[in-house]
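What you see is the complex with one protein chain gone and the rest in place.
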Amino acid sequence: MTILFLILAVLAIVGASAAMAFRSAVHAILALALAFVSLAILYLSLDAQFVGFTQIIVYVGAVAILAVFAIMMTRSDSAHHHTEVFSKSWLTGLVLAGGVFTVLAWAVLGDKTQHAAADAPAPVTTVTQIGEALMQRYAFPLEIMGLLLTAALIGAVVLAMPLLSNKSGAKSVTKGDAR
Amino acid sequence: MTPLNGYLLLAAFLFSIGLAGALTRRNAILVLAGIELMLNAANLNFIAFWRYGTHPEALTGTMFAIFSISIAAAEAAVGLGLILAVYRHFKTTDLDEIDSLKG
């Protein structure tokens, strides 16, 4: 329980809660980016350098930006702007989430197994080791991941592309945006 | 409290926030954001278990986190593509209004 952990935990929780509570969708995504960044720094403090930097590249650099793009492309007229933020069944959802947290916290706090002490020497992991593991032990999952990402790329482009009967003038621009 | 428990509690809380958001928000994009938050909480668990586990040299937690981040990227791309397609059809991303399949 270091001070760093407490600060980052508070930042992550504040960012995440704000992301789920803000009325404006763009504000929510920006708060979410704050949560992502503090999580990335948490990974760094846990000696997972590679995962921390990947987290920033993927979540802040890609997912948050993509979400913001989607918000900009789905902005309806101002009449829709002041509708309800939360759905009609918000109470059920909140109760469910609270229940899940209670069960998880109960399981974590009731845990009696021994773990490495806090001052255990940090595991030395170089990028070389991660690369070797990806190329040898995890080669097959890596291949599947490549296939999945390619399929997702093509799928996202096909989904977001306007139907071919539309005006062909708008096509090339949207393709570039959809990625 | 061991440090591992602190990380697990934080992850559990973030997961619950994400779940609450995914279940209560109306905007489809923010529902997706809630799901991303849940995935992130799971990643934090993987990294914490790897760091405080007995065999950190096996890199299992790191690998799982890397693969899970890649999955999340693919999911976000397809999910937002779907939302755009749905928006083009219904002219809204409000999930309570998209209920044509409801009997």
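Letters A and B name the chains as they come in the text, with residue numbers starting at 1 for each one.
The criterion applied here is as follows: contacts are C-beta pairs under 8 Å (C-beta built on N, C-alpha and C of every residue); 3 or more make two chains touch, one makes a residue touch a chain.
Criterion: contacts and distances are computed from a predicted model.
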item	value
"(2Fe-2S)-binding protein", "Na+/proline symporter", "NADH-quinone oxidoreductase subunit H" or "Cytochrome aa3 subunit 2" - which is the UniProt name of the missing chain	"NADH-quinone oxidoreductase subunit H"
Partners of the unshown chain among those that are drawn	A
Touching residue (missing chain; options A:M20, A:A64 or A:L159)	A:A64
Options A:M20, A:A35, A:I56 or A:A133, residue touching the unrepresented chain	A:I56
Residue of A:T2, A:S89, A:T102 or A:T126 touching the missing chain in the full complex	A:T126
Positions on chain A where the hidden chain makes contact	26-27, 30, 33, 37, 40, 49-50, 53-54, 56-57, 60-62, 64-65, 68-69, 72, 126-128, 172-173, 175-177, 179
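Here is the rule we use: only the chains that are shown with their structure count from here on.
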item	value
Chain A and chain B: spacing of chain centres that average the CA atoms, whole Å	6
Touching residues on chain A, where the partner in the complex is chain B	1, 5, 9, 12-13, 16-17, 19-20, 25, 28-29, 32, 35-36, 39, 42-43, 46-48, 50-51, 54-55, 58-59, 62-63, 66-67, 69-71, 73-74, 76, 80, 83-90, 92-94, 96-98, 100-101, 104-105, 108-109, 111, 115-116, 118, 120, 122-123, 125, 129-130, 133-134, 138, 141, 145, 148-149, 151-153, 155-160, 162, 178-179
Contact set on chain B toward chain A in their complex	1-10, 12-27, 29-30, 32-34, 36-37, 40, 43-44, 47-48, 50-54, 56-57, 59, 62-63, 65-67, 69-78, 80-85, 87-88, 91-96
